[in-house]
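Before I ask anything, here is the structure I am working with.
Heads up, one of the protein chains got dropped from this complex, but the rest are sitting where they should.
By written order: A and B. Residues from 1 in each chain.
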Amino acid sequence: MATGVFSEGRAKIAERTLRTDRWWLQPLITFGVLFSFIIYATWRAFENNYYFIEPLISPFYSPCLSQSCAPGSSLLGHLFPIIHIWGMTFSPALFILIFPLGFRMTCYYYRKAYYRSFWMSPPACAVAEPHSKYTGETRAPLILQNAHRWFFYAGLVFNVLLTIDAVLAFRDKHNNWGHMSVGTLVLLANATFLWFYSLSCHTCRHTVGGRLRNFSKHPMRYKAWTVVSKLNHYHQQFAWISLVGVWLTDIYVREVATHAISNWYFF
Amino acid sequence: MARTLKLRIWRGDDTNGALQDVTVDANPGEVVLDIIHRVQATQMGDLAVRWNCKAGKCGSCSMEINGRPRLACMTQVSAYGEDETITITPLRAFPVIKDLVTDVSFNYKKAMEIPSVEMPADLKPGEARMQQVDVERSQEFRKCIECFLCQDTCHVIRDHEENKKSFAGPRFFIRIAELDMHPLDMLRNRKKQAQEEHGLGMCNITKCCTEVCPEHIRITDNAIIPMKERVVDTKYDPIRWLGSKILKREDLIQN
Partner (left out) sequence: MTSPKLDRYKYDVVVIGAGGAGLRAAVEAREAGLSVAIVCKSLFGKAHTVMAEGGAAASMGNVNDNDNWMVHFRDTMRGGKFLNHFRMAELHAKEAPDRIWELEMWGALFDRTNEGKISQRNFGGHEYPRLAHVGDRTGLELIRTMQQRIVALQQKDAKEFGDSEKFIKVFAELTITEILKDNGKISGAYGYWRESGDEVLFEAPAVVIATGGVGKTFKITSNSWEGTGDGHALALKAGANLVDMEFLQFHPTGMVWPLSVKGILVTESVRGEGGILTNSLGERFMFKYIPDVFKDKYADNEAEADRWYLDQDNNRRPPELLPRDEVARAINAEVKAGRGTEHGGVFLDVSQRISAEVIKKRLPSMWHQFYELAGVDITKEPMEVGPTCHYVMGGVEVEPDSAAAVGVEGLFAAGEVAGGMHGSNRLGGNSLTDLLVFGRRAGMGAVNYVKSHGANPVSESSITKAAARIEAPFARTGGENAYALHQELQEVTHNLVGIIRTEVELVEAIEKIADIRKRSANISVAGTRKFNPGFHLAFDLDNMLLVAESTAKSAVLRQESRGGHTRDDFPGMNSTWRQVNNIASFDGEKVTIKSQQLPVLPKELFDLFDVHELEKYMTPEEIAKGGSN
């Protein structure tokens, strides 16, 4: 039975949409970029190599928690034993990537992005979606989107660790302090972008003050809420910048680790 | 400096209809509603269209212009190219009555399902005290002019007629948010109701409602997502739930 814009009683118009602009462009770009990132990230997560070269560590592998980690890369020790599956060593990235991945998957911005571009639900505003049924986020698995806050908390821990990574990068190859390289800047920028992304998050906004009924009784939290609200305005931008940031940071570390380029030191 | 405008206007009713070509003059500075009025006065005396204030304040002249839900009084003709044909249809999420007029009674039914504000029983008129910072969030939602463009563009009901019974739509999510953030409202189960009765969980925050809102109410960021987070507080946060039991603080899940 016809549903949606072709339902009984609605104006009889044959087109799925009468939009004349290039409404498909935005979802296409989003799809392209996100899909490329997924391919790259998957490959890198399984590559299990070139993620650490003193003093730099790739954000894909930090914190490195497996006994298989490259020597010196494990800031928090070795929580997991070496596991072999089908003759391959289980990559340490796979122990941790669920957290940043989960944070982004359940993020209120990315949800919009992938529901539109991957799921086409809807592909663009006022463009009929191809699905005959829709239940939104009311049942499994999408009801798990409600776990966003837990991934947000985990994301904060990661931000701390990646910030420490950036601080550790103020060393030279021999772990002497007081040096700074392009890699230091790259790691610093990455951590900064991630902080902006996390702090501008809708859950963060809710937690610091959004859940209150009366701001006037909590002036400090109101202040915090105002600041986070301002950041929240740019959450989409921070989401993209930080994603590209992580991507480029990993590429940089890998390039240095494979000795394709050298990490240039300022001092 | 008048220009000649090519239009396609959908004419018909709930049984049949088609786009009809019209050519009409347009003056500089005119909006689409002016053009429709000119067509009405000179070529199609019985062309049905709803409108009232013609100033973007009443939300009556909602229709779809080149496939996008818009207020005809807020759509400048100059935004379209010289050779462009402007296609005008009724809202496509609601049953059509005639020409550009649709039956929007769905929205009034939904309004009836949202419990009204419940002020403290012992509060006397004139004694209410509220701080500006506490009313501002709700005030944003009260800017709503009920044009129902957000309802029209929302794919949950636009693309799925069957969802209409279980989904209130963005306009009523901001109404629920308005009341849930009202400094004096006493009703405490709005979050649960929003999720269980009004279909908040159906929303997949694709933000089309925010994009079409002529009042620039940030429906998704300021109402729907905060409400979703409040729902998590009440329904999906085990630690908060445990805390509320142990500390005997109901406000942790129902502020």
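Here are a few things to note about the model shown:
Note that a residue touches a chain if its C-beta (ideal position, glycine included) is under 8 Å from a C-beta of that chain, and two chains touch if they have at least 3 such contacts.
Remember, predicted model here, so these are calculated numbers, not experimental data.
For the chain that is not shown, the touched chains among those present are B, taking the whole complex. Contact with the omitted chain, checked across B:18, B:53 or B:242, is made by B:53. In the full complex, chain B makes contact with the omitted chain through residues 13, 27-31, 33-34, 40-41, 45-60, 73-74, 76, 97-99, 101, 104, 108, 111-112, 115-117, 119, 123, 125-126, 128-132, 135, 138-139, 142-146, 179, 182, 216.
Methods note: only the chains that are shown with their structure count from here on.
Between chain A and chain B, the centres computed from C-alpha atoms are 32 Å apart. By the touch rule above, chain A contacts chain B in their complex via residues 3-5, 7, 9-13, 15, 17-21, 108, 111-112, 115-116, 121-122, 125-129, 131, 133-138, 142-143, 146-149, 202-203, 205-206, 210-216, 222, 232-233.
Partner chain A is touched in their complex by these residues of chain B: 10, 12, 14, 16-19, 64, 66-69, 84, 87, 89-90, 92-96, 102-103, 131, 133-134, 152-153, 155-156, 158-163, 181, 183, 199, 201-208, 211-212, 221, 225-226, 228-233, 235-237, 255.
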